[in-house]
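Quick one: this structure, given as structure tokens, is what I'll be asking you about.
Here the complex is missing a single protein chain, while all its other protein chains stay put.
Chain nomenclature is as follows: A and B, assigned in order of appearance, with residue numbering initiated at 1 for each chain independently.
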Amino acid sequence: MTFGNILIILAKGAGYTILVTLAGIGAGLAVGLLIAVLQTTKVKAVQLLLAAYTFVFRSIPLLVLLFIVFFGLPGMGIRIPPFLSMVLCLGLVSGAYLAEIFRGAMAAVSRDEITAAEAMGMKRVQIFFYIIWPQMFRMAVPGMVNEFTSVLKYTPFAYTVGIPEIMKEAMSLAALTLRGLEIYLAVGIIYYLIYKAFVLLFETLEKRFRIPGLAGE
Amino acid sequence: MALIDVQDLIKRFDGKEVLKGVTMSLSEGQSKVVMGASGCGKSTLLKCLNLLVSPTSGRIIFKGEDITRPDMDIHRLRQDIGFVFQHFALYTHLTVEENITLGLRKIKKMKTAAAREKAAFELERVGMIEHRNKYPAHLSGGQKQRAAIVRALAMDPAVLFLDEPTSALDPQMSREVVTVINKLYLDNITMLCVTHDPFLAKYISDSIVFMHEGVVVAEDVAERLFYEHEDPRVRQFYLSVIDHR
Partner (left out) sequence: MDAFVQDLIHYSPQILAGLKNTLLLMAIMSVTGIAGGIGLFYLSLAQNRFLRRGTERFISFFIGTPLLVHLFLMYYGLPPLGIRLSAFAVAVIGFTINVSAYNARYLMTAYNGLDKTQIEAARAQGFRFFQIFRLIILPQALRLSVPSLTNQVIQNLKDTSVAFLIQYPDFFAQMQEIASTNFQFFKTYVAAGLVYLALVSVIVAAARRLERKVALPGLETLGRA
């Protein structure tokens, strides 16, 4: 078996890796945006709750969270399938980080522009959609790319709950052939290629939508 | 009947009284300038009138309707009042044209093509048509303010509010903007402008309201107010701003 064969066999698991990553990013964006929007309310109790949320999910290791959800919850009568468990955990954790990124980016939107939109007669929702979000997303790009990279790099944990992504394929292959060095090197290369593809995609998107006077960091 | 009628308007911020019972009015087709030293409450007055700041007490009658009542639809009110800011407040992520069409499309529910046509027409009036596809970051201060004026005007408001429209600009750019506002004045656009720029005030107003420490102390046409007014506070203010230019 050549190194090329190894790469091809493992690349099959890459589909799951990408799927888990994309689903995790989607869940994280949903959670992060929801929190960022809720944080703009002036209700003290809500703010306190959200601060607690972000603190907790930024403090507990993802692996521990995954074990709580996948191995712990069934004991409480809640059974969540492996894929959903993984995506849920990724969403909860990356959502906490993304919320902070979005909050920072939202704070950077000019106060004057928001007042101008209010003076024009725009409703709160309209101001969010037409003025704040388009600017916030652009300014949040560097932070988002970092966070999405983290999600990608957490996906190998999925093997611990039995999802057949690259790592799981690699482990079975390594047990079979005893050629761990090449196999895990191949895993590293595949991950790096996926990472590079993600970064390239985002750079292209960022360039496509770039606006003078508005950039992340 | 006046378009705007302000009666005994009071505004307190944390116990500090910024407006101490302002009474004034503005008729349709009329243009007034509010002047006064920094901190006299003139900007607060303007922001009270479209409820960006909510007044503590007093009445504001706009088109025969008391807008200070609690169930007032503030979004509808604000659509009727164009607002131009000192620091332009153009939307950074939108081109000049998009800045203008956003309100037309999303608030006035105009079709995109019609909104663009309207924007083109208004931009032409202020000599900004060739800049319509630029982003705010690529405009000079005078161009930004002209674009902001068009953004406000395009909504066909009943009245145009201008909050220190020239004070963030250097003299050259300031002239550009004064010329544009003067044109609006000659077209009988209803305007209420807050400024401490006597040059601007003179060229765009039917009369000038002078405020001092939260109350209106005088109202007259520019020439009489600046040169002949008996109140020493008014003459002193005029001398001080003249010196600064």
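What we mean here is this: a residue touches a chain if its C-beta (ideal position, glycine included) is under 8 Å from a C-beta of that chain, and two chains touch if they have at least 3 such contacts.
Owing to the predicted nature of the structure, the values given are computational and were not obtained by experimental measurement.
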Considering the complete assembly, the absent chain touches shown chains A
Touching the hidden chain, out of A:18, A:60, A:80 or A:114, is A:60
In chain A, positions touching the absent partner: 55-56, 58-65, 67-68, 71-76, 100, 104, 143, 146, 149, 152-157, 160, 167, 170-171, 174, 178-185, 187-188, 191-192, 195-196, 199, 217
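We take it that only the chains that are shown with their structure count from here on.
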Sort out for me which residues of chain B touch chain A in the complex. 50, 52, 74-81, 83, 85, 87-94, 102-103, 106-107, 135-138, 148, 152, 155, 161
Which stretch or stretches of chain A touch chain B in the complex? 110, 112-113, 115-123, 126, 130-131, 134-135, 138, 211-214
